[in-house]
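Taking it in order: structure first as structure tokens, then the write-up.
A protein chain is absent from this complex, but the other protein chains hold their places.
The first chain written gets the first letter, and so on, giving A, B and C; residue counts start at 1 in each chain.
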Amino acid sequence: MRIGVLTAGGDCPGLNAVIRSVVHRALTGYGDEVIGFEDGFKGLLDGHFRPLDLNAVSGILARGGTILGSARLERARLQEAAENCEDLQRRYGIDVLIPIGGEGTLTAARMLSDAGMPVVGVPKTIDNDISSTDRTFGFDTAVMVATEAIDRLKTTAESHQRVMVVEVMGRHAGWIALESGMAGGAHGICLPERPFQVDDLVKMVEERFARGKKFAVICVAEGAHPAEGSMEYRKGEIDQYGHERFQGIGTRLAKELEKRLGKEARPVILGHVQRGGTPTAYDRVLATRFGWHAVEAAHRGDFGMMTALRGTSITMAPLADATTRLKTVPSDRMLEAESVF
Amino acid sequence: MRIGVLTAGGDCPGLNAVIRSVVHRALTGYGDEVIGFEDGFKGLLDGHFRPLDLNAVSGILARGGTILGSARLERARLQEAAENCEDLQRRYGIDVLIPIGGEGTLTAARMLSDAGMPVVGVPKTIDNDISSTDRTFGFDTAVMVATEAIDRLKTTAESHQRVMVVEVMGRHAGWIALESGMAGGAHGICLPERPFQVDDLVKMVEERFARGKKFAVICVAEGAHPAEGSMEYRKGEIDQYGHERFQGIGTRLAKELEKRLGKEARPVILGHVQRGGTPTAYDRVLATRFGWHAVEAAHRGDFGMMTALRGTSITMAPLADATTRLKTVPSDRMLEAESVF
Amino acid sequence: MRIGVLTAGGDCPGLNAVIRSVVHRALTGYGDEVIGFEDGFKGLLDGHFRPLDLNAVSGILARGGTILGSARLERARLQEAAENCEDLQRRYGIDVLIPIGGEGTLTAARMLSDAGMPVVGVPKTIDNDISSTDRTFGFDTAVMVATEAIDRLKTTAESHQRVMVVEVMGRHAGWIALESGMAGGAHGICLPERPFQVDDLVKMVEERFARGKKFAVICVAEGAHPAEGSMEYRKGEIDQYGHERFQGIGTRLAKELEKRLGKEARPVILGHVQRGGTPTAYDRVLATRFGWHAVEAAHRGDFGMMTALRGTSITMAPLADATTRLKTVPSDRMLEAESVF
Partner (left out) sequence: MRIGVLTAGGDCPGLNAVIRSVVHRALTGYGDEVIGFEDGFKGLLDGHFRPLDLNAVSGILARGGTILGSARLERARLQEAAENCEDLQRRYGIDVLIPIGGEGTLTAARMLSDAGMPVVGVPKTIDNDISSTDRTFGFDTAVMVATEAIDRLKTTAESHQRVMVVEVMGRHAGWIALESGMAGGAHGICLPERPFQVDDLVKMVEERFARGKKFAVICVAEGAHPAEGSMEYRKGEIDQYGHERFQGIGTRLAKELEKRLGKEARPVILGHVQRGGTPTAYDRVLATRFGWHAVEAAHRGDFGMMTALRGTSITMAPLADATTRLKTVPSDRMLEAESVF
């Protein structure tokens, strides 16, 4: 069998572990050939690819990023790919394409699959918001990085009687904020799934100070936003430099809290450190299992599907399921955290 | 409601997170009282306990160990506890006992439960070998510590053309060896679940050297052992100093490989560092959820049960289920690793 | 002897290690008494203090922040302290005051010393910019945190063919940027000590892309600024929310590079994570030695001095020396980095 593999979308710790695992399983398990397309679907369309043997994936398990590169592709060119599915497949002589990517990539994968390409997808997002899988690799690493930051900020907040607002990733789903907030013991957590009342945060901080705990750490997903009328805030506003995030909710909320509380409040925007670097052991294992099972699925002819974690098992889920509904934080998970506002 | 909580058995990162979560949920969610027994069931029998309020659990979320202490208890005294269940319950005025512990502790918990004590258990083991729950807290931390060690040993093995044998914890189940071996990219993994052939390991190393990869890292669970006749080895042998583990499988295997391969092989025995210190974010979240749900179960009157992770949800499982069968590594998980011997 | 100790100024990993060391050495070495003033000089003036015995400092060695708290004090009140030096000393019955702090604190310490208070200072700054000492504790931790961030950003920059601009702390001295830039292998380093030419950065990135290295990481001290005419930039400008740093040099430079290069450039502002949390082993050792030697100096009557690292030895330096001249990065150190612009 000849397998094509590509990585697309934003960076995510564990991509290399998937690539390595696909190559290992395919070569040593089945005697397959594997080629890797460069810079995502772009490489597929433009003919940029290279053969991947065991040496090519040696030493990459613990490395962040992706040895294949990743790039955005305009929708028009994806359409072009879908229309030329058969040609593309013939051109590279591949029996299956294994695209590793997030919602956008899996949607593209589905387009190709619908157009006749044999596709086995591997879901990828640090945001953990893909339906059909319990968890995605990259998420654990992002939560770990955010938790370490909260750990560090707590001591400095406490010593200086400050409020710290940590903005973590998560535009549409608040999983990183929820779990890093719980793991770091944040006193307030704000999620995209539930508009927050600034008054509630103010009250929480004041109650803490009243009982002698003269500091607070608030963990805010970048997609969180205040409830209507709770605070002046224009969602999606762009600053004069074209960057939304540095005028984002973290900075705004810190400013607002400082004004209302009359106490120092400082924002920290974690940014891209959450999606780079060496994956945690958890993510390496999950990524390795996904790669292994993708090859198995390819050999079973289980096309139009993607790998998924269900409990302790890796199963297959239709690509369609993954891309039609975002997995957001349900209210019972918010209850468990006790500090979701 | 008045809740008694205790920790028993070996150390496990996340114990404090459970205690903190029980106290938080009970006090702020229900206005309960919580008392903590010191040094496990010993404190329950000997009357050593202290009230746990919010201040008592402040700052312990990320701390290893257990603020309540832990100690072994002879079976006779456990029997004594079971026989005086009603007295004990009356003596402390507790409506429920929440013991946090491993197989031994949960068996004791079941004895008390059978004798009439309202009990909600919280399972704990770095070994991840408790049935009825997908994972236990402490396991992720142990795997992380072991993986970091393998990461470090790989570079030194490679530079010096050596074989490194890393012995990790896991007397009866090989989960830590499996997952740290996968995450660290060990070239051989030996588990208690499957006796290994030394010849196979020798062959693997020789093939690696033959294709220019002049080093190998082998990850061995402390409970792994060679197949009958594969290597001279007396299981459970005690050295002249009374310590079994330093004459354990790691050291033996390194010695054997050195002899057969004619190459340097070095053992590294990770030992207790795997079960101490700050828990990973994953373990803090799981421990916190377990504590929260234990209090919920107590209020529902869900006695004789223990918390369990099933997929993404926390559910309750009968204490009986947890203690009758060990959860070992199934063969399909060994297949995924590709390096299990 | 009766020793008063206080911590003042911004947070710095290692403060607790100094406090612990002072208490250990004073109590077990000399049978002294130690009291700790709360929230810096404020506690000294307002009579907020507590006795510090061995139990009070148990378990704090590895903890970030300061158990004594820290707060800003207006100059007027410091003047008040200086004028009432004798009264204050009598009031608390202290034979020596050991203030632990940065430039501002040491200046205040010198005022008190000049006014007759027996003072032994301990220098503290993550910025490493205090003259008379080779290094200050807290610096190594800040560099470690910044380096880990650069390590993570490098893989994500490489996979996505991006320019990453990391802004690290250092308003007046670029030590953190220099050493984390060197340790992380940043392709460009910008320091407050040398105004940079944006053109040079642009050229460096273009040359990298030209030879196939399609990414770059630039490490910028928050106090770095472009050379006159090199880029539109108003130093010290305040955004509409009152925060300077989020419109700081990191964001500006990323924006400017994106415009000139026509490639994605992203800023990451590390902020307060650099000054909180557990200190590195290096910082714990240095802080412990400083505390030990401060007590020795107190017993020798070596007042008006502060502890200092010189080579491998701890020596004493006049408080005056520390506060009159900032230790900035000399040009030969910039040469060694090869990537300072």
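Remarks
Convention: a contact is a pair of C-beta atoms (placed from the backbone, for glycine too) under 8 Å apart; a residue touches a chain by one contact, two chains touch by 3 or more.
Treat the numbers as computed from the prediction; the structure is a model and nothing was measured.
Though it is not drawn, the left-out chain touches B, C in the full complex. Although one chain is not drawn, the whole complex shows that of C:25, C:124 or C:160 it is C:25 that touches it.
When the full complex is taken into account, the listed residue touching the unshown chain is C:282, out of C:209, C:233 or C:282.
Across B:29, B:195, B:276 or B:318, the residue that sits in touch with the chain not pictured is B:276.
Note on the undisplayed chain: of the listed residues B:99, B:223, B:267 or B:291, the one touching it is B:267.
Across B:73, B:88 or B:145, the single residue that touches the chain missing here is B:145. The chain not displayed touches chain C at residues 24-25, 28-29, 58, 61-62, 134-135, 140, 143-144, 146-147, 151, 179-180, 182-185, 213, 280-282, 284-285, 288-289, 292-293, 310-312, 314, 336, 338.
Those residues of chain B that touch the chain absent from the view are 7, 10-11, 15, 63-66, 69-71, 145, 148-149, 151-161, 164, 241-243, 246-247, 251-252, 255, 266-269, 271-273, 275-278.
Heads up, the rule we're going with is that only the chains that are shown with their structure count from here on.
When every chain is reduced to the mean of its CA atoms, the largest separation from chain C belongs to B. Closest to the middle of the protein, by Cα centroid, lies chain A.
Taking each chain's centre as the average of its CA atoms, chain A and chain B sit 29 Å apart. Note: centroid distance chain B to chain C, computed from Cα atoms, is 40 Å.
In chain C, no residue reaches two or more other chains under the touch definition.
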